[in-house]
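Following: one structure in C-alpha cells, then a few remarks.
One chain of protein is taken out of this complex; the other chains stay put.
Chain IDs A, B and C follow the sequence of writing; residue 1 opens each chain.
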Amino acid sequence: METKGYTENELLISVASKLLEDNTSALVGTGLPMLAGMLAQKTHAPGLLIIFEAGGIGAQIPTLPISVGDSRTFHKAVAASSMHDVMSFAQAGYVDFGFLGAAQLDKHGNINTTVIGDHDHPKARLPGSGGANDVGSFARRTIIIIRQDKKRLVEKCDFVTTPGYLDGEGARERAGLPKNSGPYRVITQLGVFDFGGKGKTMRLIAMHPGVTVADVEAATSFEIEVAPSLETTTPPTAREIEILHREIDPAGIVLKK
Amino acid sequence: METKGYTENELLISVASKLLEDNTSALVGTGLPMLAGMLAQKTHAPGLLIIFEAGGIGAQIPTLPISVGDSRTFHKAVAASSMHDVMSFAQAGYVDFGFLGAAQLDKHGNINTTVIGDHDHPKARLPGSGGANDVGSFARRTIIIIRQDKKRLVEKCDFVTTPGYLDGEGARERAGLPKNSGPYRVITQLGVFDFGGKGKTMRLIAMHPGVTVADVEAATSFEIEVAPSLETTTPPTAREIEILHREIDPAGIVLKK
Amino acid sequence: MDILEEGKGELLGFHDPDEHRAWIAANKSAALVDKRTTVKEAVERFIPDGSYVASGGFGHIRVAMSVIYEIIRQKKRNLAIAGKTAVHDLDTLIGAGCVSKVEAAYSFGHELRGLSAAGRRAVESGKVKVVAETSNAGYQWRFLAGMMGVPFVAARNLLGTDTLKYSSAKSVTDPFTGKPVTLIPSANPDVVLMHVPRCDKFGNCQIDGILIMDYELARSARRLVVTTEKIIEEAEIRREPWRTVIPYMYVDAVIEVPHGSHPCQMPYLYFFDEEIIGEWMSVSKTDEGAERFFDKYVYGVKDFAEYLELAGGAKKLEHLRRVEALEERMRAPWLDRKKE
Partner (left out) sequence: MDILEEGKGELLGFHDPDEHRAWIAANKSAALVDKRTTVKEAVERFIPDGSYVASGGFGHIRVAMSVIYEIIRQKKRNLAIAGKTAVHDLDTLIGAGCVSKVEAAYSFGHELRGLSAAGRRAVESGKVKVVAETSNAGYQWRFLAGMMGVPFVAARNLLGTDTLKYSSAKSVTDPFTGKPVTLIPSANPDVVLMHVPRCDKFGNCQIDGILIMDYELARSARRLVVTTEKIIEEAEIRREPWRTVIPYMYVDAVIEVPHGSHPCQMPYLYFFDEEIIGEWMSVSKTDEGAERFFDKYVYGVKDFAEYLELAGGAKKLEHLRRVEALEERMRAPWLDRKKE
C-alpha cells in the first residue's frame, strides 16, 4: 500500500480518528486507538477527552504510551485516578466512544479475544477480555478495528468475550446491558461497516479507495449487507501523516510494521 | 458526686477506657467515647488505634474534636481517608471496639436514637442512626454508654435504630448481621453490664462504688439479671483525672457539665 | 435470591441506571470549558423547587454555606434533602421553610453542641416529613452505587432493625452464601453542593484531609455546584494529577467564595465559628427567632462577603484561622454557658 502514499495503519488511524467527535470522551487502549484519539485531538477534535482504563484522565500525552497504565497515560493529566473510578464513569454512562480490537468478530459485532478452539482445551490461548468486555458493555458507541479475513470475520465466534449485539435486535437490553450502547462502526483494511444490517448486523457503508465489494465479500465468512449509498473513505492527508510520524509516534512504536 | 473526688463523666470515661485493649482498634464518636479512647492511649493502651467514621485514621489528636469529621480527627493521622474506606474496614471485620450512645436501650442491647413515639408522628424527633447502625452492625465488640433511668432502659424501644442482640440468641446471625459482633458492655452511671443474661440479655456485672442492686433495679424498666460475682468498679485515679483535664479536654468541652 | 424484607421508605433520588445514563448523555459534556459563575446564577439555574439536594462535607465541616444561604435567599421550596450528617445546612434550610422531605442518616442535631430546634420542630409538627431512614454507611453506599451506575450495593448493616423497615433498602438471600444481605439502592441527587479548598475554572478539584463521602457523592450527582476558596491555574492541577479528587467532567458550576464554608470548618484553613452556630441554635428555638436570623444574615445582606462582615469580618476570620492552626483557643457560647 506504500505506493498509495500511506500505509494500512495510517489509513485505519485516519478513518478512526474522523469518527471521534469534538468535546466527547473516548476510552482507548494503546496501539491504533491511541493514535486515532491523539490524531483527532490534533486535527478536528481538540476537545476530545482521552481516558485510560487504569486511571489516566485527560493527559497531555508527551509520547506514545506502550501500555494502558504507562506513566505517559497520565502525564499532566487532569486526574490520575483508578480503574474503579474510570470503569464506574463508563458504567454510569459518561463514555461516548470505546475502541476494541478482535481476534474473531461475528456479524452482530460480538468479539472473541479469549481463545481459539475449545475453552478448556484451546488451540490458541489469547489474553482474554482485559477491559474489552467492560468497554463493549458500557461505552455508548464502540468502534472495532480489525484486519479482516475469513478467519477473523466469522459466522460464530469460538468464544464471545465481549458483547456486540449478541443475537440481534433487543438482545443487549434483554441481557441487561445498558441501553444505547454497543458497536457503532467496524473499521478494517477494506472499509467501514455500521450495524444497520437486518437484525443489527454489519453493513458495509464505505470502502477504502480501490477496494471492491467483491474484495470485502472474499474476506468475510458471513453474508454481508451493503448500504444503498456506498461511500469511499478519504485517505489520510499528508498533514495527518506528518502529525502521526512527527508528533505522535516518532519512534514508530505502532506506525512501523 | 463531686464529693467523691470525681464526676460522673470522669467515672464513665475511666471505666470505658479500661475496656479498651492495647493494640486494638476503636471506632469512636466524639464526646465520652473520644475521651475514653484518648485516656486509654495515655494510660494502659498506647497502641490503641482510634478511627473516625468520616475518614480519620490514627490521628495524633491535639485537642478534643467537637465533631466526628473535625480536622482534629485527622491531625497528623496515618491516613485521612473516607467514610467508604472506614466503613468498609469495619464491615470487613477490622474494628475491635465500637461505641454507642442511646436515647432508649432494651435488655438485648437494641438502641433507639431515631424517634420517641410513632415514627411518622413523633413525640420527639432525634438525629437518627448516624453511624450507629453501622458500628452496631460491624464492630466486634460494642460498648454502650448511657445515663440510665426507667425511661431510657426500656422493655421495648419505640424504634430500633441500631441492632443489639435483636430478640435474643442467634437473632443477629439469622438477620444476616456479621458473626462475632454485637454489644459487649453497657456502662451507666450506676454500673457495668454484659450480655451474659438469659437469651443474650443485659446482666449486671459490676457496680460503681456506693451503688446498690436496688439502685440499679429502680433505674431499669425490665427485670435485670445479676452476675454471681458482682464486682465494684475502680474509680478514676487522680492521675487519670489530671490527664483528662490537663491533656485531653482542657477547655472542658465534655468534662464541664 | 428471595426478597426477605422491603423497606417502606421513599426511594429518593433513585433512577433506573438506564434512565440515568440517558440523562447524562443529554445533559453532561466532556468539554473542558470555563464554568465560573455566581452563586446566585448557580442556584437559579441548577436548583429548581422540589430538587433532591445533597451537601458535601459532613456535619459542620466543608459545607458550601454560601449556596445554602442563597437557596434561602431565593426562597426555594419543597426541597428533599439528603440528611447525610446534615447539620447547619439542613437546619437553616428547614428553618427558612425550604424543605419538605428528609432522608435521615444523621439530621436534626449539631453533634456535641445539642439538638436542632428548627429541624425537630418542623418534623414534630409535620411540616417536614422524614420519608426514609438510613445510616451513614447506608448513605455513603447509596452514592457509591450512584457513582457506579448500578442499582444497588450489597451491605451487612441495617439488618434486623426498624432503620431497615423505614429505609428504601431491601434484604435478600445472597446467592453466594445463602445468608441475608442488604441491598442499598443507588442515589443520583439532582444537585450536589460542595465547597473545596481549590479548583481550576473547569472544575478540577483538590481537597485536603478526609474526603468523607465526597468522592462518591460528587460522581453520583446530576448537577454539581462547587464553591472554592481559591481558583487555581489548570497547570497546577496537571502538575499533581493524583490530587484531583473530582475531575471537571462532573462539575457544572465553579464559584470562588473565600471562607465559603463559614460558619462551618474548612480543614487547615479556618475553624467553626461557634458564635454564629451558637447564635443560630439559640434564636432558632422559635420561628420568629429563625426569621430574625435570616433577616440579619441572609435577606439583609446582598452577598456572602457582606454576611462575613456582619459575622465579624477580618478580625473574626483571623481568629478562626488561628484556632484552626491551634494558635488560639476557640470561643463558644455553649461552652461559656457550661462554665456558669
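One rule holds in what follows: contacts are C-beta pairs under 8 Å (C-beta built on N, C-alpha and C of every residue); 3 or more make two chains touch, one makes a residue touch a chain.
All values reported here derive from a predicted model rather than from experimental measurement.
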Omitted chain: which shown chains does it touch? A, B, C
Tell me which residue among B:Gln91, B:Ser129 or B:Gln189 touches the hidden chain in the full complex. B:Gln91
Would you indicate which residue among C:Ala31, C:Leu115, C:Val150 or C:Ile232 is in contact with the undisplayed chain? C:Val150
Please give every residue of chain A in contact with the chain that is not shown. 30-31, 53-56, 62-63, 66-71, 73-74, 80-84, 87, 91, 110, 114, 119-134, 137-138, 159-163, 166, 171-172, 174-178, 251-254, 256-257
List the residues of chain B that touch the chain left out of this view. 23-25, 47-49, 57-60, 74, 76-81, 85, 88-89, 91-94, 96, 140, 178-180
Determine and list the chain C residues touching the chain excluded from the picture. 1-3, 11, 14, 16-18, 145, 148-156, 170, 172, 174-177, 179, 181, 183, 185, 207-211, 241-242
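Keep in mind that, in the parts below, only the chains that are shown with their structure count from here on.
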By mean C-alpha coordinates, which chain is most distant from chain C? A
When the centre of a chain is set as the mean of its C-alpha atoms, what distance in Å lies between chain A and chain C? 41
Could you grab the centroid distance between chain A and chain B? Build each centroid from C-alpha atoms only and quote it in angstrom. 57
Residues of chain C that touch two or more other chains: which are they? none
